[in-house]
Structures are given as C-alpha cells and as structure tokens.
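A quick write-up on the structure given underneath.
For this view, one protein chain was removed and the others were kept in their places.
First chain written, first letter: the chains are A and B, and each begins at residue 1.
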Amino acid sequence: MKSFVFPEFQIIRDEEKCGQCRGCERQCAFGTHTYDPVADRLISDEYKCVGCQRCVVFCPKDAIVVRPSPSYYRPNASWSREKLEDLKKQAETGGVILTGSGNDKPFCIYWDHIVLNASQVTNPSIDPLREPMELRTFLGAKPDQMDISLKDGEVKINTKLSPNIMVETPILFSAMSYGAISYNAFRSLAMAARKSGTFFNTGEGGLPKEMRNEFGKYAIAQVASGRYGIDAEYLNCAAAIEIKVGQGAKPGIGGHLPGEKVSAIVAQTRMIPQGTDAISPAPHHDIYSIEDLSMLITALKEATNYEKPISVKIAAVHNFAAIASGIVRAGADIIAIDGLRGGTGAAPKVIRDNVGIPIELAISSLDRRLRGEGIRNRCSIIAAGGVRCSSDVIKAIALGADAVYIGSAALIAMGCTLCQKCYTDKCNWGICTQDPRLSGRLNVDIASQRLSNLIAAWSHEIAEMLGGMGINALESLRGNRDHLRGVGLHEWELDVLGIKGAGE
Amino acid sequence: MKGRCLEFRIIMPRIRRELYTKDICACSIFGAMNRDGERFNGAGVMKAIANMHVRGNGLGGGFAAYGIYPEYEDYYAIHLMFTGKSLQDKLSAKKELDAFLCQRFDVVYDEEIPHGDESTVSDPPLVWRYFALPNKKGDDALLTDEDYVVSIVMWVNTRIENAYIFSSGKNMGCFKGVGYPEEIGEYFMLDRLYRAYTWTVHGRFPTNTQAWWGGAHPFSLLDTTIVHNGEISSYGTNRWYLEMYGYACTLQTDTEVIAYAADLLMRKQMLPIEIVAKILAPPIWNAIDRMNEAEKKLLTTLRMVYGPLLMNGPFAIIIGQTGKMIGLTDRIRLRPLTAATRGEMFYLSSEEASIRLISPQLDRVWTPNGGEPVVSELNSMRKVLQ
Partner (left out) sequence: MCKTVPLDPEPDTSSAGDRADVAEIDATDLQTKELNDRLREMMLSGIKKVNIRNVCGQRYIGTRLYTPQHLIMDIEIFGTPGNDLAAFLFGHKITVHGNAQDGVGNTMDAGEVVVFGRAGDILGFSMRGGEIYVRDNCGYRTALHMKEYNEKRPVLVIGGRAQDFLGEYMAGGIVIVLDLQGLTHQSNFIGTGMHGGVIYLRGSVESTQVGNQVAVSPLDESDRAVLDHYVSRFLERFPEVGTKKDEILNHSFVRLTPKSKRPYNKLYTY
C-alpha cells in the first residue's frame, strides 16, 4: 500500500560546500544519505530522516541544513498536520502510534509563569562566591521529633532514625533503563552521579554485575512490574530502592522494550531470553490495592535489612495526592512524582500527550496534602517531568519538593536532540540504542564530564538564586512559597500552586 | 492536638492560597536579668531602649517581664487586646471572649491593664488581663495544662474576631503596642507598677505602614517570649512545618515562628537550649564535616531531621523564659548582639552603649559568635522572693 504521509523533515545540502566526504552517510543509521558514485554526490531520502541533526553537527563543511518540512495541507486549526498524518498512518497500518521522549504539546508550562524573589534592604542577599551556600539535602523519612539526652556534656541520640540518602545538590538522574539507553550512556550517568555527589536511577533494566561494586552506592535500584534483573545482591548494593508504580509519560500502562533492543547483555542483565520483547505489565501483579503495596515495601525493607530508604514512583494524575498519602502511610520513605512532561523510550503517543497533570501543580498539591495530614516529615518528595533549567529546580523546591530528577535534560547534555525516535534502536547519538556501532560513538569519559558540567553549572546558578533570596541553605527554601509569585495565571491556578500573584 | 490542627485549616480563609502578609522589621532589642532573682522596675530598660531610639520608627515597641505577679504566681496571667474601629467593636469582642473564656477557665481575677492617658499613644485597643486556671472538660482533660492553654490561645487568635491573646504565662507578662518602646513603657507605667527579675524589650521599625498593636514584639506563647531583630527568609518553610504541629501563624510577623519553634522544641520536645540553638542556627556543612565522629553525627542528624526549622536570614533574638534569658544570632552573624555582665546582672543588647547607659561599669563585654547561644539562668531556680 502506498503511504500517503509526507516526510517530516527537509534536507538542504549546499552542493558547493559539500566535499563528498560521505560522513553524513556514515553518521545516519536510518540510511537517509547515500552516495551516488556515478553523479559523485550525496543523495538524501527525506522520508527516512527523523531530524536528529547528527549529520548537520558532524558535517565538516557545515553543508547540510535539516529543518521541519513546511506543511503542505491547507491550514486548519483543528486538523493540524500532525493529526492528519497520524490518522493516515493508523489507516495504513492499524497500529498504535508509538513515540519517544516527553510530551511536546503546548500545555501551560507553569515554570514559565512563576517568578522568584530577591532580597533588598531588609535582608541582605548573600554572595555565593564568598559566603557559604549549602545545597546538601537528605532524602528519606524523618522523625517528628528527636529524643536527645544531654549528660555530663555528652550527647546521646535515643531516637531510631530511618535510613536517608545524602545528596550534595538537589538534582538526581532520572530512571532510564539499560536497555532503553545504551551501556555507554548508562555508565556515563553512573560516573557523573559519583563525581557530582548525587545518584542515578537504574530504571527497569537492573544494574549490570560489573558495575555493582563501583557504582552501586550511587544507584537507586528500581523494582518495576517486570521485576527485571532483581536479585538480592542488586537490591543490597544500591543506596536506595524505588518501586516503580507509574511514570509520567505513560501513566496506567506498562512498558515495552522491543525485541530489537534486547541484546545479549541486556538479556543477561534483565534475565530474559535475547531478542524477546521485554514487557513490563501495567500494574505490579502483586499490587492490586494499597495494602499490597505496603506489603511489597516491607518486603523490600526486609530484603535490605532496613538499611535503605524505599521510594515509590508514581505518575501525577488526577487524584494522585490521596494515593500518595496512602503510599506514605504504607511505609514509603520517598515519593517520586513524574508529571505530564516526563520522557520515555517508547510510549503510545496518544497516552504520552494526553494522560497526566503538570508536575508544578502536582508538587504543590502533594505537599499541601501531606502537610494537611501532618505526615509531610515522613517522606521526601522528588519531582520529575520537564525540568529544563536551574530555575525550574528552584521553583520545584519552593513549591515543596525535596529534590528533582532530570531525564531528558541529562540526555540532552549527552547530545540528544529530542527527535522522539528512541524506540527504533537507531539513535545516531549513541544514547538510546543497543547497536554497538552507534553506542560506541558515545565516549563515556566525555559524556560523563558533560553531565557533571551540567550539574555543576545548575548548582552554581541555584546557589546564586538562593543567595539572591537571602537564603544560604536549601532546607530554608523547601515549601517556602513566599518567595514565588505567579504571572499570567488564573485564580484557581494560583490557589493550587499556593502562591500569590505578582504584586499581591 | 492533631484534630484541632485540621479545624484551623478550614477556618482561616487565607490558608486556601496560603496568603499572608509578612511584616518585615528592623529594630533594636535589649534584655536585662538579675541572676539572683532580685526584681527591679522597668525604668532602666526603658532608658536603655530609648537610647537606641534611632533604630526604630515609632511603629512598635514592647516589653516582657518575668516575676511581676507574685501574688498570682500559680495562675496563668492571660493578657488580651480587643481591637476594632469603635469602642463598641472592642466591647463586643470582649463579651464574646469572656463567655468563651469563663467556660474553659476558672478566672479568679480580671481587670483592665492599668495605663496612662490614651491620647499619648495611637489608637490603643482595650487591654485586659485575666488570672485563671484551666478548667478542662471532656477530652480536654487528657491534655496537659500547658497544651490546653496553647490550644485555647490558637483558638481565640483564629476564631474570635478582634480578640488577641498576647501573653499567656504564669507570673510574667508582655506589654506592647504601636509607638516607641519608651512611650509604651510610659503608657503601661512599667517603671512604677512592676518589678521583674528579667526584662526584655523591643523597638520596632516595620516596613509595613499599617502597624497594629498585636504586631509589636515580644511574641509569646505560655512563658516563652521572643524579641527579634532581623528578617527570616525561611519564614514560609518554618511556618509550613510548624502548622503541622498545630501552631497557627496568625500574627502576620515572621517572629511568630521563632516563638512557636522555641515552644515546640524546648517545652514539648524538651530539648536543651544548646541543641535548640544548633537547630535554629546550625554550623555550616564544611565545619560539620571536619568535626569528630560524635559531633558530626549529632549535627548531621539535627540538620537532617529539623532542616525546616533552620532560621535563615539575619536575626538576633532574645528568648525569655521563666528563670532564663537566652541570646542567639544567625549562623553568619548578620545582626549585632552584645552581651555583658556586672555582678549578678546580665545584659544583652543590639548596641553596647545602651548597656553602659544603665551600667557604666561592666565586668565583661563580648559579642557571641553566630549560632552560639548565650544563656543566663537564675542562680537557683527557686521561687522569686518578694
């Protein structure tokens, strides 16, 4: 059947500049560029191009421009080109449209409607270059009070403390499984977490054995519905355990790692046959109700001798605050919430773009709910889903989160351009592919340095903004909505966020 | 207590968007204590605070005095102010309060707090004091007297319009209002009518022109009083944490959170002041990481558990309690505090000159380090002799 769908991207090659080095042909795993020896020029098949910009960046002559094709349909506010073409694809195949990365639709980005405070006159701003500025924070459950006895100058702590993990900066690497991303990318995240005093999350794919000794203590080991790669050693080598109940990109449905991406090592780590599809079912089949979750949390605590905090990751959906409150009472030490803009390696487009709520509203709503019930101390909140810059991090913390997870931002640091084709196993940047020819392009030392640079730059910017607000320790910003104001928001949005409008 | 916590949430309309107006104030503070418990009148401290007149702008002043009601030393001395535009408003608030209070307390004596000519101060409220003991009924009988009084204070301050309890301890009292502190001292005749073994004073410079009598310092809960110079940039966070424990922050000033934090940590959780200081003004992580194992573990644990009570921003505070006076500054000492001793007298002040004015000779004068408390206690903790 002939496809009626147009190419998404247009490739313009400056023939004068082009030196026929065939670099673009080698760079593109989608086979977009081919060399025609007769005409001695490069030809491009626009239908194959996904717009990842790899050839553009690596062309030694800067001869290529890849840009979105202008739409050829009559302009229609309701039937956008994307809607038309998705429909045609479905008519042609009868399949579910798959996509990668996070929601790209124009839902309101609340980060861009919140502004920050600065101190003047009544309170000095603090200069982070010269005075101490502290971003260290602890994730886990805290007791409501401490029983301390002071005798003969010696202090004794009588309260039993829950395990906590300590981060030097409130930015952690989000769950991206080995399988969804390449081994090199996965290792780069681990190295950067070690260097920057933070943690990375293993995602559903487990932690390869050879990495456990070196990187286990910087890892948050995820226990997902498919229970891939989970053995007692895996659980005990990590710093914390995370039960993945849902994620922002695809709330309510399971995960699907196509067989193409299940290479030999992926198979070994996940403990499934090579080449099979790795399906993570939608629910954990041992959690059909909240008391079952409580049982799993306790089981994991038993398996790790009560030495590690247990986190539960849920997607931010309509009544999630009540669910989260239940999860805290079920014994979770950390709640990770993933909002509407959360990324993924593969998800049905219709679910990614329509299910879930924005993380900004979610953080605020959860923080208020837990405080209202008097249980906010019992867990830390980590927020994820579309954190793009250091000001987003600060705003998340001021709204009530303890820390943030970055997923897409970390991939972009390594080279990703959000072309949304992660599920094809053809990532030209070597990030989310298992093809060794491609993943070899990602140099682990360079990629991990780039990630550390990102964290260092953001941490410094956070210190500057904190200092500007007259605060020198991160714990004094958490939930401190007094330092935020809303611009261009409705009354109800200000209410949910719990902030005043600018000028109020 | 938890049940009451939720109730407050529904009543306070501001909570829906957690709107509050925070008054910022720069000011002067002063404290004087006689460690033998000998009581003295307020003339000296009024003079001392007047010496720091330029630090205030006349929009607030107040005093806390300990040991002033020896005849009623076993009764809670509840100081109330009834505000409102007209005398009618004030009286109707009092009527409502009286009805409420008499059901929950046995009031042995009550009267208007004596004061001078009303024309010397701006728009004074009706100020009254009640000497009372708790009369706990039903479930309330399970509460301690102190928790009971705290819950009544929170209730009255959030629910009864135009009535504010601004002092609720035994054998001590706060006096405050809009005006220079020396004017407030004159108004309440503190140099003539009262003798105390500890006085703390505050002169205010709020940046909100709508000053009101309840907004002046000291802030108090039971017998803990706070006078504060500075601005707490972590107010939103501190308040958010304290509200979970049932403290309603109604008085629109950041100093309130210090008073409630002190009550929570010192009275309810019974932590010693050395630990409380390390919670409110902990050392920097670099310094903690270099300490010995035991200290490092203690301080790391305190910061981890009580992070939301770290008081960030510049502050110098004087905490008054029965038998104690404590001075503390923020961890990087952005506000001044001078301590001095002369015989059994212990002084704390924003400026040394004020201490010299009332005690020209001093045995020792120093400025304590940021985050390190200076504690002065009665030599015995026996009852104050009359």
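Everything below uses one rule, namely that a residue touches a chain if its C-beta (ideal position, glycine included) is under 8 Å from a C-beta of that chain, and two chains touch if they have at least 3 such contacts.
Since this is a predicted model, take the numbers as computed values, not measurements.
So which of A:48, A:388 or A:460 would be touching the chain we can't see?
A:460
One chain isn't shown here. Among B:88, B:119 or B:361, which residue touches it?
Of these options, the touching residue for the absent chain is B:361.
So that we can see where the missing chain sits, which residues of chain B does it touch?
51-52, 54, 286-287, 290, 332-333, 336, 338, 351-354, 356-357, 360-361, 365-367, 369-370
For the chain that got dropped from the picture, name the residues of chain A it touches.
Its contact residues with the unshown chain are 127, 129-132, 457, 460.
By our rule, only the chains that are shown with their structure count from here on.
Could you put a whole-Å number on the gap between the CA centroids of chain A and chain B?
46
List the residues on chain B that touch chain A in their complex, please.
So the residues of chain B in touch with chain A come to 2, 5-6, 9, 16-20, 22, 24-26, 207, 230-231, 233-237, 240-241, 243-245, 268-269, 271-272, 274-275, 284-286, 294, 297-298, 301-308, 310-314, 331-332, 334.
What part of chain A is in contact with chain B in the complex they form?
Chain A residues touching chain B: 119, 122-124, 131-132, 134, 136-138, 142-143, 145-148, 150, 154-155, 157, 161, 164, 368, 371-372, 374, 376-377, 398, 469-473, 475-483, 494-495, 498-500, 504.
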